[in-house]
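This is the structure, below, for whatever I ask next.
Complex shown without one protein chain; remaining protein chains in place.
Should a chain be cited, it is by its letter among A, B, C and D, assigned in written order, with residues numbered from 1 in that chain.
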Amino acid sequence: MSEWKELADYFRGRSMWMLHYCTGCGAIELPPTMTSRWDMERFGVVPMATPRQADILLITGYLSIKSLKRVVYTYEQMSAPKWVLGFGSCTINGGIYWDSYSVIKRLDKYIPVDLYIAGCMPRPEAILDSFVKLRELIKKGEAKGYEKYVKNFEWYKANQDKVFRRTTPVLKKPEEVTKSA
Amino acid sequence: MELRPLNVSNTNDKYKTYELFIGPNHPGISGNFSYVLDMEGHKVANVTPDPGLLHRGFEKLMERRLWTQNLALIPRICVPEPDVNEVAYCMGVEHLAGIEIPKHAQYIRVIVLEMARIAAFLFSFAGLGGSTGLYTAPNWSIGDRDYILDLFEWLTGGRVYHIYQYPGGVKKDIPDGWLDKLLELLDYLESRLPEYDNLIFRNPILQKRTKGVGYLPAEKAIKNGITGPNLRASGIKWDIRKAQPYLVYDELNFDIPITGEGDAFARTLQRRLELEESIKILRQCANQIPDGPYKVKIPNPFQFRVPAGSYYSKVESSKGEFGYYIVSDGDVKPYRVYVRGPSYSVGLYYANEIMRGMRIEDVPVWIHTMDICPPDFDR
Amino acid sequence: MLKHVEKLRGMGLEANPLKDWEFEVSVPKERVAEVLSYLKSTGFKAFIHLACVDWIDEGEFELVYNLESYEDALQAVVKTRIPRNNPTMESMISIWGLCQVYEREVHEFFGIEFVGNPNLKPFFLENWMDIPPLRKDFNTLVYSEELFEFKEDETHGIKAPKRIEHK
Amino acid sequence: MMFFLKLIQSIGVGALSISVGLLFMGIGRKITARIHRRYGPPAIQNFIDVFKLFSKNSISHGFAYDLGIIAGTSALLAAVVFLPVGQINLFPANSSLIMILYLMTMAYLGMAMGVSSSGNPNATIGISRALTMMMGYKVPFAAVIFSVYIFARTGSLTNIIAAQSGGLLNWNMIRLPFGFIAAEIALQGMLGEKPFDMAIAPAEIASGPMVEMSGKYLGFGMLQHAVGIFLETGIMVNLFMGGAPNVWIFVIKQFELFFIALLVNAILPRFRVEEGVSFMWKIPLLLGVIQALIVVL
Partner (left out) sequence: MNSNLIWLVFTPLIGSAIAAILYNYKFLDRLITFSTFAITLFLVFGTHVGQTYSMNLNFMGRMIPLSWNVTHLSIFMLYISIVFGTILTFYSLMDRSRMKGFLLLLILAANNWIFTTNDMVGFFFAWELMGWASIVSVLGGRKERKSRHAALYYALMSIGGSYSMFFGLFTLWRLTGSFSISSNLAYLSSIVGVHPWWVLGIVSLFFVTFMIKAGIFPFHTWVPMAYAYAPDTFTPFLSAVMSKYGIYGMLLFLPISLMEKGMPTVFGLPWVNYIFVWIGVITAVLGTVLAFFQDDVKKLFAYSSLSNLGYIVAAISLFTSVGVTAGIYHAFNHLLFKGALFITLAAVISRSGTSKLSEMGGLWKKMPVTFFTFFIGIASAAGIPPFNGFGSKWLIYQSMIKQHLLFATILLFLASTGAFLYLFKAFHSIFLGQLSHNYDNVKEVPVIGQIVEYLLMFAMIFFGIQPGYILRPVGLIVKSVGLNPLAVMGNGYVTGMFSNVDMPLIGWSLAISFVFGFILFFISAKHKYVSQEDNYTAGQIPQDWGLTPETYQFSWKFYEPMEKLFAPFYRIKIDGFFRGLGDWTRITGSAVKQVFVGNAQIYTLFAVVGLIILVIAGWVA
């Protein structure tokens, strides 16, 4: 049985279908990665149209709250095994939008991220490198974000709900806030 | 959670219309943006744009940063063509602060702007190719765009976000040999143009798919605040570079081609013709660029106070008029910056009108030929 | 251009040229529609943008309408001020249908009511409950600290959610 | 005994059709990549993809969905055993061309049933387009079938191959040139290559019928496409290129046809659906009718 798993993991690593969801400005580096200059199809990575078909969810940069809600929905529509690549520094700590009221700061509080690509924005080489790294992680059986999500679903859900389902204003007393700034 | 009422079209029969979501996670949309279409059969009955998926609160963040700190922030407003943001912002700041920048720097700015324009045009060909299924077009044009990005990298150190402009000039001078390389690249691009013509513009099926799609008459274009190549494709001869010249555009010799049919094909052709003009401008710049300083000295950023006042500075980008309305109260930070993106009126308002009755096939073609760039209205 | 400025001055308005092709005119709130229709009739057919500035110290919002004339290659900036404690404004959608989206945005970010605009539903923001974010008294840093807890420093491991008490 | 022999042979033909189809798809990706000025994936990429898909979890919208998707592949596999493949001709008495075409319709029906039971309008628009396009290419192909039936005085592929024996000049490709061109254009539509791939247009309807397919369902879809390529090019080889003395030559002939389809695919965008159909009803149908008239008169 484990041989089967290994074999399956080998094939998964060689054929990673990516969901081309332009969540942020990093999406501008994806067309060069996909097309003739860098050609990620060499690695078996193909852009897919819908979450149903995809293995990788590439979060290409910052996520506004509105976007995050859709990303979480999309992520839950993908079927396991699935992986998330956090792309660019915005997914790590909010990047240049660290003080924005609209952009989330840490992606892995809301969905499990298997691999981060640092940089603003990462070059196509970095993206390709991340695919190779992810392949290795899959082969080693270390990229198990989707299992983590199932196991810690409540934690993730609580974090998500805190952002999505507010029923009271975040800043209760605007006067005080103004003074402290 | 707020429940939006369903937009049922004039048929008032919920069985006859159905919802189709174009975006955010859809190959047919450019960027993270969404149109919710009420469809009747294969035709669109009603459109609800759903922006804000890329909203970052730029205008708020800029009020919190120093005048020069903002330079790192603003390129991210329009991703396919970030340099127009930098130039427009710097021009606005310079106008308010009364700084006159040297000729050399002005030429460099024009070179950067025109290169960015070519890159954006190549990107828009890719969009058209992708939306009609001609996948050779994106592969070629984005591949060629990358040569421009290489030159940018050499010049500025960044492939996409250059952060190269600075109030008072540019950050550093042109490296040795860069201009020769630029001329070489222009020759290469020119040699590629016939191939694009054969692949895209002389392709009978592509002509069939784009001719007559999203017809935009001139009065409607003006009324709906449409600018740039889309306006010119409707037959209005309006280009800020000619009409209200900034930088050194009045010293350069170039034409404004007008196609005038106002449909999707004309809009693409318009970009193709303007691409040639941009190559012409770049050649002139590379040959005429005078020697001199590349910047004037400005004070320490922490001391850099811009006199109180307000100014609307605008730049002709590949998508239309890109403007920054900058208000200063004499502090080290801007008091208010308003960004006017060219896609705003097209993507959020005019879409409602034009998409009604449009076939679903034509929707992505329309989106891509209008070159709607969601980040510039989400900000 | 000067003839426009003269004409506007003749209407009893404060108008002054800014640049070769640009002039600004300050209009009281009630006369905005009149001035805009006048300008539209004299060639300023393109509506470029509507911006809002929050002058918190003066207790006023400033609305900036920006128009362009393609025939004469001119730009007109029409400014008006409305009180901050009762921010209502007449909607301009009868002059430019386009104003609908601009006004909707200003309504969302500044909380200005536009009388006559049929659709002022949330636009860019979803489920927003605090004061409109582009007002000067909205503090984005505190807001994001409260909501996103980005300062806590934990490793990639999963930890129990931290409770945040609103002060 | 006979039954088991035929059964094993049929499984062999089925396996051959799947492997050849997947290999063609892989080589096709490579060739397309070269036209795009790319390097392209390895030629066996599609095998990897299919294995991965079958090892991936998936979602389903109910048994109609399962049944439809399985029927899509199975019916094509059931049809492929009746196709003479080189020297392998399992049921020589039973290779009626129209029967094979109608059996293929079962596959379309199954696939269409599966994907539209998911209830996604994107998929349904795709199906609506695919069926409309089917009406486009079936009609010129009918004209071609007419000419071949009259010309060869038989409707069995076995006999049609036999009638073309004796060198290149006896091939229907040479004898019925207009019919061949018409069938070639119809083949482009049957294979679902551009400019007739409006059914799966990703930019418009998010890859159409495939929109809800995940994991093994997509794997079945891929197998169906592979068998479809084999079957459709195989019919063309038997109809116009005189079949083949052995499997290798058969596959090479199939690849020639597929290669032409690929080249056309790479340089053309897709039609609107009614434009595609009216194109089919103009040029190929005209050619087919001219051919039929030549044969009849």
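Definition applied: contacts are C-beta pairs under 8 Å (C-beta built on N, C-alpha and C of every residue); 3 or more make two chains touch, one makes a residue touch a chain.
Not measured: the values here are computed from a predicted model.
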Displayed chains contacting the withheld chain: A, B, D
Of D:T32, D:Q45, D:S74 or D:T233, the one touching the omitted chain in the full complex: D:S74
Touch criterion as defined above, residue of D:M99, D:I174, D:V247 or D:V264 at the omitted chain: D:M99
Touch criterion as defined above, residue of D:I150, D:L168 or D:I252 at the omitted chain: D:I150
Contact set of subunit B toward the excluded chain (per top definition): 1-6, 8, 14-19, 21-26, 34, 36, 39-43, 50, 359
Contact footprint on subunit A, counting only the chain that is left out: 21, 50-52, 69-71, 73-74, 77
Touch residues of subunit D, complete complex, unshown partner: 7, 10-11, 14, 54-62, 64, 66, 70-71, 73-75, 77-79, 81-82, 91, 93-99, 102-103, 105-106, 108-109, 112-113, 116-122, 124-125, 127-129, 131-132, 134-135, 138-139, 142-143, 146, 149-150, 153-156, 159, 206, 211-212, 215-217, 219-220, 272-274, 277-278, 285, 289, 292-293, 296
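What we mean here is this: only the chains that are shown with their structure count from here on.
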Subunit A-subunit D separation of Cα centroids, rounded to whole Å: 38
Centroid distance [mean C-alpha coordinates] between subunit D and subunit B, Å: 43
Where subunit C and subunit D are represented by their mean Cα positions, the distance between them in whole Å: 59
Touching two or more other chains - residues of subunit D: 36-38, 202, 206-207
Contacts with 2+ other chains: residues of subunit B: 1, 26-27, 52, 55, 57, 60-61, 64, 139-140, 143, 378
List of subunit A residues in touch with subunit B within their complex: 19-25, 27-29, 31-32, 35-37, 47, 49-51, 62, 64, 66-67, 70, 74, 96-97, 99-103, 120-121, 123, 164-165
Complex interface listing, subunit A residues touching subunit C: 65-66, 69, 93-94, 98-106, 108, 148, 151-152, 155, 158-159, 162-166, 168-172, 174, 176-178, 180-181
List of subunit D residues in touch with subunit B within their complex: 32, 35-38, 121-122, 125, 128, 194-195, 197-198, 201-207, 266-273, 275
